[in-house]
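Excluded from the complex is one protein chain; the other protein chains are retained at their positions.
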Amino acid sequence: MTTLFSRPWIWSWLAAGGAFMLTMLLTEGRGAGELAYAALSFGAFAAIVGLGQMMVITLGPGNVDLSIPAVMTLSGTLALKAMGSVPGAEYWGLGVAVAVGLGAGGANFALIYLLRLPPIIATLAASLVYQSVAIWSNRGLRIRPPEALADFATGRAFGIPNVALVGLMLAVVVWVVLERSIWGRWLLATGQNMRAARLAGVPVQIVRAVTYLTVSVLAAVAGYLLASFSGGASLNMGQEYLLMSIAVVVIGGTSIAGGNSNVPGVWGGALFMFLVVSMLNSYGFGAGVRLVLTGSIIIGIVIVASTRRARP
Amino acid sequence: MSTVAQDSAPIVALTDAAKSFGAVRALDGVSLSIRPGECLGLVGHNGAGKSTLVNVVNGGLAPTSGRVDFPASGADTALVAGVRSVFQELSLCPNLTVAENLRISHSGLCGPGWRRAARAEIARTLDTVFPGHGIDTETTVEELGIAERQMVEIAIGFAPRGQDVRLVILDEPTSSLDAAIADQLVVYVRQFCAQGGAVIFISHMLGEVFAVASRILVMRDGKVVADRPVAAFTRQGLVDAMGHVADDDTVAAVTRDLGPEVVRTDDGLAARKGEVVGLSGLAGHGQARALAHLYLGTTSAWRGRRDPKMVFVAGDRTRDGILPLWPILRNISIGVLQQFSRRGLVDRSAETALAGDWKHRIGIRTGDLANNILSLSGGNQQKVLFARALASTAPVVVMDDPMRGVDVGTKQGVYAMIRAEAAKGRTFLWYSTETDEVCQCDRVFVFRNGRISAELTGDAITEEGILRASFEMQDD
Partner (left out) sequence: MRRLFSRYRILLPVVSLALLLVATFYMQPRTMSYFGVNLLFNLAVPIALATVAQMCIMMVEDIDLSVGAFVSLTACVTATLLNDQPVLGVGVLACLVAAYAVMGAVIHRLELPAIVVTLGMSFVWGGLALFILPTPGGASPGWLRSMMTSTPPMVPMAVVASVVIATVAHLLVVRSGIGTVLRGVGGNARSVARAGWPVIRLKALAYGLAGLFGVLAGMALVGLTTSADANIALRYTLLSIAGVILGGGEFTGGKVSPVGAVIGALTLTLAASFLSFLRLSPDWQIGAQGGILIIVLMARLLFTRRNTRDG
């Protein structure tokens, strides 16, 4: 039990569970299934981009990807345009999304490595360009996803939303990579101390490059799914995921100082972010109170995490 | 000059001051007083206790026992007593101009027109200390060359800053100045002392110490071993006083058959297969940089290898070695993961077996390899770094002063292991700040001012030979 409570991700799950219980208290248990289903559906998108952001943040201080919203929008737009509502084009669309992710991630890392820009400014500048490409190719048209894809994105299997299954699958893959693979060890070592990792023989530059590619591909896949889920791409579809992707990582117990990833916590954080909003909604709080509480919780978690780190 | 020194109250007086860091007595009962008009030359080899003494005098460290007083001013703290330090590491703000840097250490400069006052004060001091310096007080420090930065730092040390400057501590002030400018400093220091100031002058240039000092203090192992007027010393006597004269029974390395040359760099560093090559000289004279350069140039940041050409043992464990969030196990295995991988995944049973094996071979004192690396003592952390390097198959091992803060028992074990590995054909490049370690090597490169100043082999590897090459003996 003590080992369970020493896990940093447990707190995000407890918080999510608490928010769920408080909502149920009000409705006297009605709608529990629906709420859980909605949390899994909407949490999936935050979790997928959160996984990517988590890997970037793991790279150490100064590493963060601000281009996630723009990549989501661009991939959603281009993928739907490529499929053009034609049945059977689903995999072609997925291919386009992944290609967008690889291209954006490659461009981001090229700016970071070749121009030696701080990742924040490199991904920020690149995201402005991606956003424009998305606007240009979208032209205000709303293209519907092929029917089969829309059905998949909004459908369920074994009572669990399909998008949540995809998100869980990706989480398992990321977990295996981080905890069991050599590449994961390299990433965690690089994030703790890049110089020490390099001197220990870790190929730190390729680790950084692959990480920036991965975050963009994950954002692109999330954009593809989100556009299919909501029946078409819109230009502001990624907007809320800029702060969201960082917030779920931090709430999930991943250290902002790097070198320490936490995959289960990302899902916990994603569920929490959705559940706390629905809890406050059902208690009749306005959007203002909701946001203030969300912000206070993020800061509270950071303070608790950092003071606990300092004590031992 | 000497009459002044006899008459007045000391600016600073140490009474049996001692300072320990854990079990290490860095300063071992030093009594010392510095009077107005004196220039104290402070010499000693690495780890003799010079910087600890300086930090106790300037208030940076509180002594573990004994007293530090400032009788001349009656002040409580070094800052109020007019004691200033000019450190070897740069303590300027690189983004500010020369005049603005004076503002940082002189809070009395304020109100409109502070800029003009600051410019005038720093320019006046620069003109006095380094006539014809050519430094514009409106340039930002980062645009200055290293020598100019050092000049500015010295000038800020001597600038009035609204109080009486009584004692200025100069730690290797000339390390990046050329001879002509260093001479200007020597002239100014003499003049400053003649006017009743005092200076502690630390330098590896013995010629300068003789030129500037009125009294020389030699330190060894945290103690003052000689404290006499400058006239009582000869250069040879000074070098002898710094070394361990009694310890002349070190076993000379047995001459062995060595293989072909496996390392050769542009700056002259070379090593043959199976050789233990030492890098020596005073700390900070380019040894660490040469090794890092060699390692980073030989290995790639883009490709991990199952059979690395070279491995690195860090001495600055926090900066270069330890991965602080990880257990001991992962800290050992990080360098050799590819040796036992299966389709990119870590073979964890092989990893545990390897770490357990090295725990016994090198004697890491821990109950459980799953404990965090920081739960180990410094010496045991260092053993982990040795294990990380030696577990690999790399033919060349680079070691950057790896014995810092390591106890004697561990050292003996590691020496034996290095010998055994060298006999099996591994090559070691070993930078050490401790002369008796370097004396065990097959070949020694002594560094001074970022370059190799001597290459010693066989019988020529002696403490005296290394000291001679580390300190600049001739006047230049």
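What to note about this one:
Letters A and B mark the chains as written, and numbering starts fresh at 1 in each.
Just so we're on the same page, contacts are C-beta pairs under 8 Å (C-beta built on N, C-alpha and C of every residue); 3 or more make two chains touch, one makes a residue touch a chain.
Keep in mind that this is a model prediction, so the values were computed, not measured.
The absent chain, not drawn in this view, touches the displayed chains A, B throughout the complex. The chain omitted from view is touched by exactly one of A:Leu25, A:Val86, A:Leu141 or A:Val302, namely A:Val302.
If you put the hidden chain back, the residue from B:Ala9, B:Ala75, B:Cys93 or B:Ala147 that touches it is B:Cys93.
Within the complete assembly, residues 61-62, 64, 66, 111, 115-118, 120-121, 124-129, 131-133, 135-136, 139, 243, 246-247, 250, 256-257, 286-299, 302-303, 306-307, 310 of chain A touch the chain that is not shown. Even with one chain removed from view, chain B keeps its contact list with that chain: residues 79, 91-96, 100-101, 103-105, 107, 109-111, 114-115, 139-140, 143, 145.
Going forward, only the chains that are shown with their structure count from here on.
A separation of 47 Å divides the Cα centre of chain A from that of chain B.
Across the complex, chain B meets chain A through its residues 292, 295-296, 299-305, 308, 311-312, 314, 319-326, 330, 334-335, 337-338, 341, 344-346, 348, 388, 392. Those residues of chain A that touch chain B in the shared complex are 176, 180-183, 185-186, 188-189, 192-193, 195-206, 255, 259-260.
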